[in-house]
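Quick one: structure below, then a few questions.
Missing here: one protein chain of the complex. Every other protein chain is in place.
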Amino acid sequence: MQTVFSIAIDALAYGMVLFVISIGLSVTMGLMRVVNLAHGAFAMIGGYIASYVARDLGLGYAVAVIAAVVITIIIAIPIERLLYRRIYGQPELTQVLMTIGITFCIIGIANYAMGPTLKTIPLAEPLRGSVDLGFRTISIHRLFAIICGLAVALGLWFAIEKTSFGVKLRASVDNAAMAAALGVRTEIVYAISFAVAVGLAAFGGVVGAELLPVEPYYALRYMVTFLVVVSVGGAGSIPGALIACLLLGAIDTTGRYLMPEFGEFFFYLAVIAIICVFPRGLAGRVK
Amino acid sequence: MTLAVNNQSIPSRPRGGSFRRDLIGVAVIAVFAAAGYILFPDNLALLTRILAVALLVLALDLVTGYCGVATLGHAALFGSGAYAAGILSAHYGINDPLLMTLGGIVAGAVAGLLCAVVMLRAHGLPQLVLSIALIYLFHELANKASSWTGGSDGLSGIMPDPVFGVYEFDLFGHTAYFFGVALLLIAFVLLRLVVRSPFGMLCRGIKEDPLRIRAMGASPNAALAKMYVISGAVAGTGGALSAISTQVVALDALSFTQSAEALVMLVLGGTGSLFGALAGTLIFMLFEDYVSAANPFHWLTMVGVLLIAVVLFAPKGIYGTAAAYFTRRGEANR
Amino acid sequence: MKKTILCALAALALSSTAYADVIKVGVVGPFSGPFALQGKNFKAGIDAYMALNGNKVGSDTIEIIYRDIPTADPAQSKALGQELIVKEKVKYLAGFYFTPDAMAVTPILKQGNVPMVIMNAATSAIMKTSPLVVRTSFTTWQTSTPIAKVAFDAGVKKVISVVSDYGPGIDAENAFKAGFTKAGGEVVESIRIPLATNDFSPIMQRIKDSGAQGVFAFLPSGPTTLGFVKAYNDNGLKAAGIKFFAPGDLTQESDLPALGDAALGIQTTFHYAVSHESPENKTFVDAAAKAIGNKAELSFPAVGAYDGMHVIYKMIEATGGKQDAEKAVEAVKGLSWTSPRGPVSIDPESRHITQNIYLREVAKGTDGTYINKETQTFEKQGDPGLAAAK
Partner (left out) sequence: MSPVFEVANLKRSFGGLVVTNDVSLSMAPGDRVALIGPNGAGKTTFVNLVTGNLPPSSGEVRLGGETVTRVDAIGRVRRGLVRSFQVTRLFQDMTPAEHVGLAVLQRDGRAGRLFGRFLNMTEVMAEVSELLEKLGLAELAYRKVREIAYGQQRLLEIAVALALKPKVLLLDEPAAGVPQSDTGRIEQALADLPPDLAVLMIEHDMDLVFRFAKRVIVLAAGTIIFDGLPADVTKDARVREAYLGNYANASHVA
C-alpha cells in the first residue's frame, strides 16, 4: 500500500512538471494553430537565463524566475515579429520546417554562448532538501512544482474563461475575420498569446530544471515529449493537457517501477491506445 | 456507351509530354549520378548514403506529399528494410545483394502495412504523434531484440557477395554507388508510373478531400494503406541499400532523428513531387556535409538558417518554388 | 577486384614515398550535438599533445582532419571513414566515441592499409573485429570490475544494479555482477532502464523495495546522470544509508559542477581523474585546459585522445612515415609509457591499454571545485571483458 501511495505521489509530481513545461505549447498549438517545435528552445532559454542570474550573478531564485520569464519574452518578441508571423495559417509542414530551423539556430547559439555543459539553477533555501511524508521522503522542490502546476492551470483557466482578454482570444480563434469585424485587434491578441506561451515555456523550463536539466540539446531532447503530451490532451485545452499529463505521468511512473526495462513501451503504447480511442485528443472537440 | 468510342469530342491531350518528362527525369538523374562519379570519385560513400536516404525521402513523399499524411516516423520502414537485409546476411548467410534487397523491400512493405494500420486511426496532429510513438516502439523493439539486431552496438557481420557474382563491394564504393544508382533509377521510373496512374490520381484526391473520395465510393483508408505498403517497399529498398553499402546497421536507422531529417529534406525540396524529394535530399545532405566539414563544431546553426531561409524565400520548397517560377515565366512568354 | 586494390595500394604507396611529407590523421568524433563536449575533449587532448610534442615526427608534419558524427550513426561513420581514407588519404584513423561508429569502420582498415586508434569507444568486442585496432581509452568491463571488490570490502553484501539499457550499460551490469558474485556478494536485482528516462523517482522506490544495501549504477554522462544522482538524494536513499557505486563515467569532471553537493561521497572506479597527482598530469592538464578554453569542461576523453596521439606518433616513428598499417600496429604492441593517468602499456595480445584503475570519491578540492579524489589504486588492470566474452 505504501508503495502504491509512493508511486501515486511520484506520478503526480512528474505529471505536474510535464504540465508546467508543456502547457505553453498547448496554447500556441491549440489557440494559435502553430506547430511550434521551438517551444523547448524557449524553455531552454529561460533555464539558461535563470541559471545565469541565480548562479553567476548570485541573485535569488525568485529574481531568477522573473528574469527568465521576462527576458525570454523580450527575446521572443523579435522572433515572433520576423519569423512566426510568416507562418501563421501556413501548412503544418512549413511550420515544422521553420520552427525546427529556429530550434537548430537557438541550440547552436546556446552551445556557443553557454558551452556544452549542464547548467543548474540553485534553488532558494526553503525549496532545498526533502520532507518526510511519513511513508516516504520527497524533495520540497517537487511539491513546489506541483503547486506551480496547479497555479498555472488555475490562472490560465481564469484568464481564458473569465477575462475579457479570454473572450477576445476565443473569438479570434473561432473566427478571426469575425472577431476582427467586431473590433478585436487579432494581431495584438496573437502577439499577447505568443508572449504568454513563451513566458510559460520559460517558467516551465526553470521550474522543471531539476528534472530536465538545462543543456544545449534540451530543445531537441524533450521536444517529442512535449508534443506528445499536448496532442494526447488535445491541443488548446487546459483541462485536457492536465489530464493527459497526469495520465501519462502515472503510466510512465508505474511502468518504470514495475518493469523499467519496458518503460518506453508502456508510454508509447499508451499514447497509441489513447489516440486510437480519442482521435482528437482527450479533450479534443468533435466537429 | 459503345457509340462514344470513336466520338472523342474533347481534344485529347498531347500524350508525349509526360513520357518525355519521364525521359528527361531519368536523364537528369543519370547525368547527376555520372557527374557525382566523375567529379567526386573520392566521395562515393557519401553519395551512396545520399542515394539510400533519397529512397527514404521518396517513400515519405508518397505518403506525405501525395496523400497528405504527415509523419515523423517514416524511418520505421527504412530501418525495417535495413535490418531485414542485414539479418539475412549476418544470421542466415544470404549474401546475395539482390536477395538482400528483396528482403528489405518485403520487410519495408510489411512495416508499412503495420504503420498504416495504426496511423490511419487519427488525423492531423494526433496522427503525427502516432507516428512518433510508432518510431519509438520500433526503435525499442530493435534495441530489445539485441540477439537479432545487435542492439545499440549495431548489427555487424554483413558481407554482401559481389553483384551478379562479378562486382565486389570495395573500399572505394564503386559497386555500392552504381548499385544504388540503379535502385534509385528503377524506383524513380516505377514511382513516376504510380503517381500518374489512376491510383496516384485517387491519392491526390484523398489528399485534398477524403470525404469527397468517400462520396465517390472509394475508401481513403484502403488506398492510403496500399500507398503505405508501396512506400514501405521503396523505403525498405533504401534501407537495404544502406545495409549493403555500409555493411552495418544500427538503431539510428530506426530513429526519430532519421525520420525527422527525412521530413525536413522533403519539405525543403518541395512536397508532392518526386523531383522535389530528390532535390531536397541532395541539397540538404550536401549542405550538411559541406558545413559540417567546414566547421564541425557549429554547423547546426547554419542548417537552421538554411531551413528558415527556405520557409521565408521559397515557401513551396526549393524545387517547388523553382518549378512554379519557371511555369509562370513559361506562361508569361506564351 | 584484386587489381583495383593493387592499383589503390600502388597509388597510396606512391603518395607516401616523398620524404618531408604531410601525414594526415583523420579524427572522427561527436563535435556537435548532444555529445559535443566529448568531441571537444578529443580535440583538447590532441591539441595538448601537439602543443607539447610539436606537430612533426622526424621531418613529417602531422595534420589532423576532424570529421563530425554527432550520435551513434554507423552508416555515416563508415562514409566518413571511407572518405578520409580515399579522398583525404589519411594514414591513421582515430577518435570514435561510440562503439557502433568504430565497428562500422574496422572492416575497411585492412583494405585501406590504415590503423585505427580508438580514443574512447569502450566495448571489449571492437578489438576482435580487426587486428589493426589499438585502444587507448578503457573498457566498461575494465572500469566496472574493481568497484565490485570495493563494494564488497565496504561490507555491502547485497547490491541492486541499475543500468541504462544499451551496450555499455549491459557491459557494466555484467562486469559488476561477475566481479561481485566472485567476491561473494549477491546482486539481488538487475534493472535496465531506457536511455531516455527523465524521472528516476520510481527507480529509487524500486531500489528501496529491493532491500539492497547498495546500488551499482551505470548511465551515460549528461542529464540522465544528474537526474539519477539528484533522485538518489531527494528520495532519501542517501539518508537511508544505501551506498552508491559506479564506474567513473557517472562522475565525469564536466558534470560535477552541475551535480554539486549531491555527488559528494559517491565512490567510483575509473582510469583517469583530472585531479590525478603527477607531474605528467599537471603538464597535460595545463596544456589541455588551454586548448579547451575552460578547465571545467575537461574530462576523460581528453586523456584517451592525448595517449592516442602518443601511440600514433610512435607508429609514425616506427614506420618512418611510410604507410604500413601492420608494421605500425606491430611497433606499438607492448609499448609502455607514463601517461597523465599513470603508468600504462599496450597489451600485445588484445592491443588494448593496460592501466591502473583508481578508486575515487567525489570531494571538494582546495579551490572549492568538485573533484574525483583518488583514494586507492588497482594496478595494471587489463580488460576482463574480452575474456568474459569468450
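Per-chain residue numbering starts at 1, and chain names A, B and C are given in the order in which the chains are listed.
Assume a residue touches a chain if its C-beta (ideal position, glycine included) is under 8 Å from a C-beta of that chain, and two chains touch if they have at least 3 such contacts.
This is a predicted model, so every value here is computed, not measured.
Colleague: From the touch rule at the top of the page, work out which displayed chains the omitted chain touches.
Modeller: B
Colleague: For a quick check of understanding: of B:His91, B:His123, B:Lys144 or B:Arg204, which residue touches the chain that isn't displayed?
Modeller: The missing chain is touched by B:Arg204.
Colleague: So one chain is hidden, and I want to know which residue out of B:Arg121, B:His174 or B:Lys226 touches that hidden chain in the complete assembly.
Modeller: Counting the whole complex, the residue in contact with the absent chain is B:Lys226.
Colleague: Could you please point out the chain B residues that touch the chain left off the display?
Modeller: The missing chain touches chain B at positions 1, 4-5, 7-13, 15, 18, 193-194, 196-199, 201-202, 204-205, 208-209, 211-212, 214-219, 222-223, 226, 230.
Here, only the chains that are shown with their structure count from here on.
Colleague: Quick one: report the Å distance separating chain A from chain B, using the average Cα coordinate of each chain.
Modeller: Averaging C-alpha atoms per chain gives centres 33 Å apart.
Colleague: Among all residues of chain A, which ones touch two or more of the remaining chains?
Modeller: 111, 261, 264 - these are the residues of chain A that touch more than one other chain.
Colleague: Check each residue of chain B and list the ones that touch at least two other chains.
Modeller: Residue numbers touching two or more other chains: 140, 298, 300.
Colleague: Show which residues of chain A lie in contact with chain B when the two form their complex.
Modeller: Interface residues on chain A, with respect to chain B: 29, 35, 83, 86-87, 90, 92-94, 96-98, 100-109, 111-112, 224, 227-228, 231-232, 235, 261, 264-265, 268-269, 271-272, 275-276, 279-281, 284.
Colleague: Would you mind writing out the residues of chain C in touch with chain B in their complex?
Modeller: The contact residues of chain C facing chain B are 1, 4-5, 8, 31-33, 36, 39-40, 66-68, 71-76, 78-83, 85-87, 99-100, 103-104, 107-108, 111-112, 123, 125, 129, 165-167, 170, 194.
Colleague: Which part of chain C faces chain A closely enough to touch in the complex?
Modeller: So the residues of chain C in touch with chain A come to 32-34, 36-37, 40, 165, 191-194, 196-199, 201-203, 205-206, 209, 222-223, 226-227, 230, 233-236, 239, 254-255, 257-258, 260, 294, 296-297.
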